[in-house]
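Of the protein chains in this complex, one is absent; all others appear in place.
Chain IDs A, B and C follow the sequence of writing; residue 1 opens each chain.
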Amino acid sequence: MGLEIINTLILLLLVVAALVALRVKDLITASVVFGVYSFLMCLLWAEMGAVDVAFTEATVGAGISTVVLVATIFNLKRKSSD
Amino acid sequence: MFEDGLIFLNELFLERLNYVIYVVLLLIGLHAMIAKNNFIKKLIGMSIFQTAIILFYVSIGVKEGATIPIYLPEHDPHGEQAYATGGPEALTVEQVTSYANPLPHVLMLTAIVVGVATLGLALALCQKIYQGYGTVEEDELMAKLEKEDASSRKPKTHPAGKSSSKPEVSSRAKRSGTNSVGKTTAPQAKKSSGARKTKAPVKKATRKSDQKKGDSK
Amino acid sequence: MKNTSLIPVVLVGFLLFYASTDFPEWGDPQSPASSSPVSSHFIAKTGVDTEVPNMVTAVLADYRGFDTMLETVVVFIAGMAVLAILRNFSRKKPVKRGHEVSVEPDLIVTNTVRLVVPVIQIFSFYVLAHGHVSPGGGFQGGVLMGASFILIALSWDLERALTRFPINRCMVVAALGILLYAGIGVLSMALGGEFLDYAELEKVLPVSREMARYHAMLGVEIGVGFTVTAIMFALYANLSSRGRLEGGL
Partner (left out) sequence: MMENSIAWILLFPLFGAVLSSLLGMANRKVCWPIGVLSALGAFGAGIMTLIRVIDSPDHMVVYLFGGWTLDSFPRGVGIEFRADLLAILITLIVLGVGLCVAIYSKLPVEQETPEKEGFFYPLFLLQITGLAGICLTGDAFNLYVLIEVAALTGYGLIAMGSKRAAAATFNYVILGTIGASLYLLGVGYLYIKTGTLNMVGINEFIGATEGLKESPTMQVAFVLICLGILIKMAFFPLHAWLPNAYCHAPTATSCLLAPLVTKVMIYVMIRMVLTVFGVDFSFESTLWSSVLPWLVVIAIVSAAVMALAQREIKRMLTYLIVAEVGYMVGGVWIYNYYGMVGSIFHIISDACMTLCLFLGAGLILRKCKTTRFDGLRGLFSKMPLTMTGFFVGGFSIIGLPPTCGFFSKWYLITGAMVAERWEYMVALLFSTMVMVVLFFRLIERIHLAVNESGENLGKGHGDLGLTKEQTRFSEGPLTMLVPLLSAAAVVLAIGIYNQEFVDLIEIFLDPFDLPGEPLSK
């Protein structure tokens, strides 16, 4: 039962993180929140028994994707219109 | 009828929360890809869309009470048990149910890789668009593209053969052609907002340097 | 505009909710996906077929090795395409950006990185080589390795990272990774099997058919690791400097 509560909590946080990442106007914040989203996703998968997928998501989604997004945003405008 | 509904809701929100949340995330991502104006936001939406699908696949692989798909020591092909019996043996049916299904995990490893490859490529495209047009906002880009089209068309038209129907045709062609994902904008509205906004980047360009200095540190 | 773009979203959402009423029980071991002969075979026989304890690695690199080769190719394509899009050979004139600042790298940061990078790199080798037994494998190891170079670029500057791993060498390493992967496949084809039929490698390796698969999988993972390391770093190097490969963030 304890696991299910964690599961539910993560799932709800995921939706929150996704909405925040898409709503904030500052793109750096958005990409960091997206990193948080990826990491929550990674936790969820680890909990569901997909350790390899979780590992990959931790390195790629929370790591490389965020770094590459930030690197790009530094070369563009930081503010978004929506 | 009412009780059926309650049972359904209970099932939906307690046992199948994963399936609900994946659909919600997928729709959030899809909506962002279609409706967001900023390209980076579109790409974040794209990643959310893809991870939602991955979440769905991983949910398929879950088995009640099963462990991760790595052999426990007693089934390890290089473990003591295997040496004692002279080699690894196939698992029995009961033992099979004690491991999670590895196939969706494998598929999703591939999908994650494809996702990051697409993201990298799309970010490179964003930079190239920004180098060319100074914006990564869809409406501003559309306005600039229309301007560019109009100016590239003018000098080539023959002065004698310039017919009155020309501009109408070209705008019609564009309406059908340059329609993008966010094709739902009425062309009229796009034009007016574009005209308003085209002035902004000029001003911003001068301010950009100090603004960015502030941003970077 | 917001409202019209909701129409496809609502339609897709309706479809998906409609379908999910019909899914099998959550986590049911008897559901078609979990009880199908294919996944039962993976769970029951991976040890017999390949002697690899981590089923995911075995399925990834051997049973569905062709998929993984194409996945590596996708990574390679991304690197090539980013280079092709961003490199501008005709105009070499550097464009000075507003936010570029020329301060010395921070002492604490650089010294920490100096300590951390070797650890990350050794860990990435561990992840790659230990992928048969624990979570991990070529892809994760490669990403970690690439991340260590990105860390160098972040804490000093891009030039410093590029002197350690020049962009041309990146592309050579990436291509070599694919060559290694496909080469193992072709070698097994030359020895009389199908493409990627690692078991045939027993003819050149002093081990059994199962262990030949085991070792060939390691070779394949190394190939994946090569490509991913190089491309992840090349992606960062190009994206952070608009393809000019200098300055960086």
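Everything below uses one rule, namely that contacts are C-beta pairs under 8 Å (C-beta built on N, C-alpha and C of every residue); 3 or more make two chains touch, one makes a residue touch a chain.
Keep in mind it's a predicted model, so treat the numbers as computed, not measured.
Within the full complex, the chain left out of the display is in contact with B, C.
When the whole complex is considered, the residue among C:Val56, C:Ala147, C:Ala199 or C:Leu235 that touches the unshown chain is C:Ala199. The chain that is not drawn here is touched, among residues C:Ile120, C:Val133, C:Ala175 or C:Leu205, by C:Ala175. In the complete assembly, the contact with the undisplayed chain comes from C:Leu15, out of C:Leu15, C:Val116 or C:Val204.
Contact residues of chain B toward the unshown chain are 26, 30, 33, 39, 42, 46, 49-50, 53, 56-57, 60, 103-104, 107, 110-111, 114, 117-118, 121-122, 124-126, 128-129, 131-133, 141, 145, 148, 156-158, 160-163, 166, 169-170, 172-173, 176-181, 183. Although one chain is not shown, part of chain C still touches it, namely residues 15-16, 18-19, 21-24, 31-39, 41-42, 62-67, 70-71, 73-74, 77-78, 80-81, 83-85, 87, 89-90, 168, 171-172, 175, 178-179, 182, 186, 189, 193-200.
What we mean here is this: only the chains that are shown with their structure count from here on.
Taking A-C and B-C together, the chain pair joined by more C-beta contacts is B-C.
Centre-to-centre spacing of chain B and chain C amounts to 20 Å, using the average Cα coordinate of each chain.
Residues of chain B in contact with at least two other chains: 18, 59, 61-63, 66, 68-70, 104-105, 109, 113, 116, 120, 123, 127, 208, 212, 215-216.
Residue positions of chain A with contacts to 2 or more other chains are 51-52, 56, 60, 64, 68, 72, 74-75.
Listing the residues of chain B that touch chain A in their complex gives 14, 17-18, 21, 24-25, 28-29, 32, 36-38, 40-41, 43-45, 47-48, 51, 54-55, 58-59, 61-63, 66-70, 100, 104-105, 108-109, 112-113, 115-116, 119-120, 123, 126-127, 130, 135-137, 204, 208, 212, 215-216. Interface residues of chain C, counted against chain B in their complex, comprise 1-2, 4-6, 8-9, 12-13, 16-17, 20-21, 23, 25-29, 33-34, 38-40, 42-48, 51-56, 59-60, 64, 67-68, 71, 74-75, 77-79, 81-82, 85-86, 97-99, 101, 133-135, 139, 235, 238-239, 242-243, 249. Those residues of chain A lying in contact with chain C across their complex are 51-52, 54-56, 59-60, 63-64, 67-68, 71-72, 74-75.
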